[in-house]
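Before anything else, here's the structure in question.
One protein chain is absent from this view; the other protein chains keep their places.
Naming follows writing order (A and B), and every chain is counted from residue 1.
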Amino acid sequence: MKEFLEGSHAIAEVIKSCQPGVISAYPITPQTHIVEDLAQMVSSGELKSQFVNVESEHSAASVVLGSSATGVRVYTATSSQGLFLMQEVVFNIAGMRLPVVMTCANRAISAPINIWNDQQDSISLRDAGWFQIYAENNQEAVDFHLIAYRLAEDKRVMLPVMVCMDGFILTHGMEAVDMPEQDKVNKFLPNYKPLYKLDTADPISMGLLADPDYYMETRFAIQETMRESISYLSEISKEFNNVFGRDYKDLLVEEYQVKDAEKVIVAMGSVCGTIKEVVDEQRSKGKKVGLLRIISYRPFPYARVYEALKDVPKVAVLDKSVSLGAYAPIAVEVKSTFFGKKKGPKVISSFVGGLGGRDITLETIYEVFRRLNTKEVNFDFVDLKPELLKEEYGE
Amino acid sequence: MENSPLFKSGHTACAGCGQAVAARLVIEAAGANTMIANSTGCLEVFSTKYPETAWGVPWIHSLFENSAAVASGIEAALIYLGKKDVTNVIAQGGDGSTGDIGLQAISGMLERGHDILYVCYDNEAYMNTGVQRSGLTPFDTNTTTSPAGALSSGNLRPKKPVPEICAAHGIPYVATASAGFPQDLTRKVKKAISIKGPKYIQIHVPCPLGWRHESNQMLPVAKLAVETGLYPLFEYEFGVITARRQISPKPVEEYLKTQGRFKHLLNNPEEIKKIQDIADNNIKKYNLKLEAQG
Partner (left out) sequence: MFGPLNVKPKNSKGDKTGSWRTLSRPDYLHKNCIACKMCLMICPEGCVSGKEKNAFSVDYTFCKGCGLCADICPKKDIVMVSEESKREES
């Protein structure tokens, strides 16, 4: 049913429909409204979950780890510093193959402290062994949580999923969303049946010490599962479309006017909405431009990116995060896709923008398309304010 | 109880390990309907090296400082499943994981009132990583990061009063116990398990390797700690002391000379006096002195 509501409220509603057994979170802007809503639902009796108010994010993640290990569906949400504080637990959850689902309301990383949106937080945890799917708008944010549980709890997968949505832009933005009905959710998402769990009827030890003779195979196994999941995502997308009538294709990328494009921007998250505006406007003027939107960042869809961009002469990657001391994260993946291949763009330029919540406007996108020419840009910031870069310290 | 199915033989603890004795007694007292969340440490490492496990109950190890939080998650899940009333939940770890790195998670667990028993195996240092000092290392102890030398008589800080910190949370039951008094330990665990709400038991467990004593000396060493007043055995209920083990105090030197970690003190009467003061303060504070029968 179509509703006009704040992103956070929409997320809380869809989580309610998934009926997790245990919810545990620690407040951090801009995730707060999601968790407050869920607390309200538990208090009113609408949602029969155990709600555990913890004393830190490290404990929030640990609580959901323990609950998931006991065989119940769980939920947590965080951003930025909170995600970083839970980092070791995040890796732990993936290593223990527990199907935790988390919302990451993307926010910039301290220092300096900044509560506004960029994607440095989740991207910095890309090695953890979690799926990472990025929503462009609140409809996707809602739908991706249903898909997340379905994917995580699949007996062939059993890996945690992080659904990433841009903080404030999506969490606090009001949009029209077709909210999934409970009977359809029940059809799409079966009850969680754990492959392994703590149970006095059949005791098990979890989290053992693995010496060099045993450790590496566990990493291989997660890598393999990620690789196989590229096809499971298509499978699940088809099931989703059958039940809800929304087609996310392969859940890996979205090609927007890429087919005959001469210039394509690769980007992830809500900024793609802005980019689509510019693409439409430019196309109406006869300019052949397009957008390749990354949906699944982990596993990274190399083959799909290759397919989409192999005939595009000029590609610009617009990262909303930065890997200090090296090239930008998504740009690096896109460049690796084409290395050693016969076909591919002649120019792959890399731009970083929108950090700390600095607005990426239509002008920014025009600027990117303008700078995407025959001279490749290895790495550059966009929308930098040079007047702020006065020398403060020094002799 | 023979070849206990709950904590099986074949684990790789040092011969004579006090913690192994205590861990087995704890799970046997709690029974088969128990789930354990264990911190990283000696106990976790020697009992669960893949592909072996010594545990006959559901058991999970996550990280160093989060066993109280993991246990909170297990308890919440059991409540959701309607199984909490028939299942005990224990969170356990060493003194380092409890009183230092894990103190926040424990405080949260106690404050939220989860029905969990937290057991701290206090061997008074980070033993698993090589005998480094922890917040619960007693005054003047020689450890690898508080070594005795020309400028120092060992660990120069007093023992962190973790049982009191837990009691200050107003929880239903806090107790100290000792591997040297196994029947008392068993009684305390059984009592704790029967109480609903958060409970804390701290067990003094000698470590032959870290404390430098023979493997068959665990009992006399543990007993002397209690009998000198250095490790008082008491019970708090809802923040008030309700029981203590009374002693005829022995001089601290009798305890100190049993272990290599105090060897540097034996010809240092000034430092021994300081330790005697600690013992005397405990005796006074907890009213430990056994009154002579008239």
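Throughout what follows, a residue touches a chain if its C-beta (ideal position, glycine included) is under 8 Å from a C-beta of that chain, and two chains touch if they have at least 3 such contacts.
Everything numeric in this text was worked out from a predicted model, so none of it was measured.
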**Study point:** Contact set of the excluded chain (shown chains only)
**Key:** A, B
Review point. Which residue from A:Gly95, A:Gly173, A:Gly273 or A:Pro313 sits in contact with the chain not drawn here?
Key: A:Gly95
**Study point:** Identified contact with the non-displayed chain, of A:Ile115, A:Ile204, A:Val243 or A:Val347
**Key:** A:Ile204
Check your understanding: Quick one: which of B:Thr12, B:Thr129 or B:Ser194 touches the chain that's been left out?
Key -> B:Thr12
Check your understanding: Touching the left-out chain: which of A:Gln81, A:Asn186 or A:Thr218?
Key -> A:Thr218
Exercise for review: Just the residue numbers, please: which parts of chain A touch the chain that's not shown?
Suggested key: 95-97, 155-158, 195-196, 202-206, 208, 210, 214, 217-218, 220-221, 224-225
Exercise for review: Could I get the residues of chain B that touch the absent chain, sorted low to high?
Suggested key: 1-5, 7-13, 15-18, 20-21, 24-25, 48, 50-56, 182-183, 214-220
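Quick note on the criterion: only the chains that are shown with their structure count from here on.
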Review point. What is the distance in Å between the mean C-alpha positions of chain A and chain B?
Key: 43
Study note, to complete from the structure: Within their complex, chain B touches chain A through residues 32-35, 37, 44-45, 48-51, 53, 55-63, 65-66, 68-74, 76-81, 87, 104-105, 107-108, 111-112
Practice item. Using the touch rule from the top, collect the residues of chain A that touch chain B in their complex. Key: 21-22, 24, 48-50, 52-56, 58-59, 62-72, 74, 88-89, 92, 96, 198-200, 203-211, 214
